[in-house]
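As you look at this complex, bear in mind that one protein chain is not there, while each of the others sits in place.
As written, the chains take the letters A, B and C, and residue 1 is the first residue of each chain.
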Amino acid sequence: MQIRTDLAMESRAFANGLSGIATHTRKRGAIEETHVRIETEEAAQALDKARGTYITLSHPCLAWCPPEERKEMARAICEALKALLPSAGDLLVVGLGNRSMTADALGSRVLEDVLVTRHLKDLPEEALQGRLRGVCAAAPGVLGVTGLETAEVVQGIVEHVHPAAVIAIDALAARESTRICTTVQITDTGIRPGSGVGNHRAGLTKETLGVPVVAIGVPMVVYASVIARDALSLLLHDIGMDEAEHDQAMDTLMNKLAQKGIGELVVTPREVDELVGKVGRIIADGLNLAFQPRLSEEEIQFLSHDGP
Amino acid sequence: MQIRTDLAMESRAFANGLSGIATHTRKRGAIEETHVRIETEEAAQALDKARGTYITLSHPCLAWCPPEERKEMARAICEALKALLPSAGDLLVVGLGNRSMTADALGSRVLEDVLVTRHLKDLPEEALQGRLRGVCAAAPGVLGVTGLETAEVVQGIVEHVHPAAVIAIDALAARESTRICTTVQITDTGIRPGSGVGNHRAGLTKETLGVPVVAIGVPMVVYASVIARDALSLLLHDIGMDEAEHDQAMDTLMNKLAQKGIGELVVTPREVDELVGKVGRIIADGLNLAFQPRLSEEEIQFLSHDGP
Amino acid sequence: MQIRTDLAMESRAFANGLSGIATHTRKRGAIEETHVRIETEEAAQALDKARGTYITLSHPCLAWCPPEERKEMARAICEALKALLPSAGDLLVVGLGNRSMTADALGSRVLEDVLVTRHLKDLPEEALQGRLRGVCAAAPGVLGVTGLETAEVVQGIVEHVHPAAVIAIDALAARESTRICTTVQITDTGIRPGSGVGNHRAGLTKETLGVPVVAIGVPMVVYASVIARDALSLLLHDIGMDEAEHDQAMDTLMNKLAQKGIGELVVTPREVDELVGKVGRIIADGLNLAFQPRLSEEEIQFLSHDGP
Partner (left out) sequence: MQIRTDLAMESRAFANGLSGIATHTRKRGAIEETHVRIETEEAAQALDKARGTYITLSHPCLAWCPPEERKEMARAICEALKALLPSAGDLLVVGLGNRSMTADALGSRVLEDVLVTRHLKDLPEEALQGRLRGVCAAAPGVLGVTGLETAEVVQGIVEHVHPAAVIAIDALAARESTRICTTVQITDTGIRPGSGVGNHRAGLTKETLGVPVVAIGVPMVVYASVIARDALSLLLHDIGMDEAEHDQAMDTLMNKLAQKGIGELVVTPREVDELVGKVGRIIADGLNLAFQPRLSEEEIQFLSHDGP
């Protein structure tokens, strides 16, 4: 039975009695922060997630909350990133996904507001000289549009640019629709094959790129089949159906959904275009804070959104 | 029990034993054409649809079918329109919906390829002089963005332009996900309050505008709650659950979905951005053919997509 | 000899010894403010500008200046507007021009950040209840795209909405390239036929709409022929050419430019796409400040750029 969520905190639910998983949760103002650490290979296989750390930051109405709470989220992203990134060396930010498909456009959207500095940091006339960490950015597109595996493009750039780490931004699929555009997952495990709204064929990991890869993702969709199954499961439980009948009912439902072509449909808020913009900007703020500790929040705000 | 479909051909399913509804279906090559005529006020109330004619044109893979089948669809749209529109006088095409929300952008998209001629048709230097029917176009936007009711804007334009008829293009909600971007509904009943992906607050009808209003719509979404309910209903039927238990189970499901905030979520294909473009172009082709009978298909093609 | 500038402050240069024109200039921090008042019909004809008040606000590098100086400009726009607008009643903001032509897209761009409230101001659940002035917005498009005269559309809306005043936003042509995206002109004379980058065929004025019309414009282009002529004129003057020879040389130049099809070309900065966005946001800030005096700058900022 396939789990079909890119969030480790949701996979956790399938880990009944499993050892090798450490979890803790805390509140930071309006934000709930959950750490999941998958420590053993068995746990990794059981959850279909790589070994490593997954930090989830969640705000119930992230896109519409007041500016101060958005800044809190940006600062929380900054802190989580700092714990996972090397403290020196150039950084390469990779915006994954397809910019022409709204639910998969988060990566491209974040790049619009990331402060790109690699070409500036050594300019003698640069007012911020000596205070900028080198950051560069690439949006490699998707296989169906470019004919290139994302991994091929990113490997090529890494070999020429030699960044200290790669930060990859991606749109995710979740299990609960309440996670859509409210939750940010940050992990040191990189991007795994089969993950993301666009279903990456190859991974971006420390093994493939030779440098640490931190992945930042936000759920943008839930698969329709997941919603139907979860709703049914709760319901059958209420009715008091026994396990064998339950499983048979589930199979019947899955077959019916597949016949009607619903399996691959996604559930998404109608206003997803606007949500991508708002959440993308919060993530970019978090990245800029983490990448440029020698700039003030005002300088970052001006340079990334308002200035040249 | 709310039906929540904008397609009369889907509402029909709720008309068991009801009189006042005339239906017939025929195949036109790859296209299935269904006529539903709602003839009495009782039937109208039972189906929550206005009295009038609803023509549905359907192709199982409209967006991806070969060019010749798309032209067939455009010609079928043309014929359906000609039967409902006055044969002379200027025409006003209204693209409804929110251009910034992909699932609601069909109206704006169609306008991009409609051949606009009202300002050309009397120019002495115009090569097509005497052969153009006057067409003008407006995209009034949505209340949340403009602060204006669509009906206010369209009424104002109609009073100044005095078109012989209004053609309104809109994105619809359907009951079956297979209808999304495969079905075109054309009706002489205009746009009704509460219909469409954007849920229009006021209608565009012959009563409000004083001229005939033909509405053309394409399903872009299905509400998540509809999918869950339909799937469950089939399943409970299979299990052999009796009517009373069935209704109780349904209520339980609806409550669960509402608690999880799923009710207002929409199910849509991931590639909806691309689908809107493709289907919008087919509809624009159909409109241009119907509006400009004195131009050849080649002239229309050149003027609307390729030319000035 | 045609002047070809939409800025009254530039036309002034042609007013040698003419009476009926009152001018004064003052500095407001980084901003230069010029008032031109055209008081007589003779002066109006000599300058090819309507009688009325023209306020010009100018910052030498408006798009790239620090946030504080942008706020100063927004406040200066706010004050100029307040002097020209009625203090109560709903307001209709009209974004003129063609959103698909960058140099003509200022109007559409400004509307993206104008706080639209007409549909909210009487809602009982609205947190800002009693503090919102009703604002609505329309982007009527251009004749070549819609087949509708802008004036027809705006008149229709005005007759249904009954605003206390109309504010029209437009892209202008200037005489000096240094004016591009650095200067904002605010006038109580409305929009005149033949003005703007898109060359409006009909006007939007108090006479045609029945309510005061305040026009806000920013130069986005200079005609190539204007630059060539001005450069030549200065040069011939330096050479010491006499008046008759000068005029003949000018005629020769104009003919040469016309033969080469340069007359209608426009000179514009390469980064015009970015400039439209930046200047459009400053103007929207100024409008929002003027329209909503009972909201704080923070509330306006949040509601217009960051919030719902």
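Note that contacts are C-beta pairs under 8 Å (C-beta built on N, C-alpha and C of every residue); 3 or more make two chains touch, one makes a residue touch a chain.
Predicted model only: the values in this text are computed from it and were never measured.
Remark: the absent chain touches shown chains A, B, C in the intact complex. Within the complete assembly, A:Leu143 is the residue of A:Met101, A:Leu143 or A:Leu236 that touches the hidden chain. Considering C:Asp90, C:Asp104 or C:Asp170, the position touching the chain not shown turns out to be C:Asp104 (whole complex). Note on the undisplayed chain: of the listed residues A:Ala15, A:Ala30 or A:Val161, the one touching it is A:Val161. Think of the hidden chain as still there; on subunit C it touches residues 100-104, 176-178, 197, 221, 224, 227-228, 231-232, 234-235, 238-239, 249, 252-253, 256-257, 260-262, 264-274. Contact between subunit B and the unshown chain involves residues 64, 66-67, 70, 278, 301-302, 306-308. Residues 116-119, 134-141, 143-148, 152-153, 155-161 are the ones on subunit A that touch the missing chain.
Here, only the chains that are shown with their structure count from here on.
Shared contact partners of subunit A and subunit B, listed by label, are C. Matching CA atoms, the turn from subunit A to subunit C amounts to 180°, rounded to the nearest 5. Comparing the residue numbers each copy contributes, subunit B and subunit C share more than half of them at their mutual interface. Averaged Cα coordinates give subunit A a centre that lies 36 Å from the centre of subunit B.
For subunit B, no residue reaches two or more other chains under the stated contact definition.
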